[in-house]
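Removed: one protein chain of the complex. Kept in place: all other protein chains.
For subunit A:
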Amino acid sequence: MKYMALIYAEPGSSPAYGTPEFGAFMAAYQAANEAFARDGVLVLGEALETASTATTLRVRGGKPETMDGPFADSKEQLGGFYIFDCANLDDALRYAAMIPTASYGAVEVRPIQNFG
């Protein structure tokens, strides 16, 4: 089954660039990525630019309307994602727990719909 792990965190909650903690944080991401690749579960994983760079689009009456900013008006913002291909939810949760941001924010794990 494929699962998407959506990584949410409050801006500024994880170690900032230039601090000594930042190096360890990045190393943890690298270690996680290596584990995902080694176990053959990684389909895709990307970090997103900050939520302030987001543009939200709606089409109303056939016309696109845009809004400056992210869709969800919440403190915790989507910061990145992974797509895992693994046997079941237990495995997906085990890999999601390796995502370093899970220690600062939250990771939502959702199955990707299978139309087969």
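The working rule: a contact is a pair of C-beta atoms (placed from the backbone, for glycine too) under 8 Å apart; a residue touches a chain by one contact, two chains touch by 3 or more; residues count from 1.
Heads up, the rule we're going with is that contacts and distances are computed from a predicted model.
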Query raised in the report: The chain that is not shown, which UniProt protein name from "Sugar ABC transporter permease", "OpgC domain-containing protein", "RNA polymerase subunit sigma-24" or "Cytochrome c, mono-and diheme variants" does it carry?
Result: "RNA polymerase subunit sigma-24"
Report summary line: Sole touch to the unshown chain from A:Met1, A:Ala24 or A:Ala47: residue A:Met1
Report task. Would you mind spotting which of A:Ala24, A:Met67 or A:Leu89 touches the chain that isn't drawn? Result -> A:Leu89
Report task. Determine and list the subunit A residues touching the chain excluded from the picture. Result -> 1, 3, 87-90, 92-94, 110-111, 116
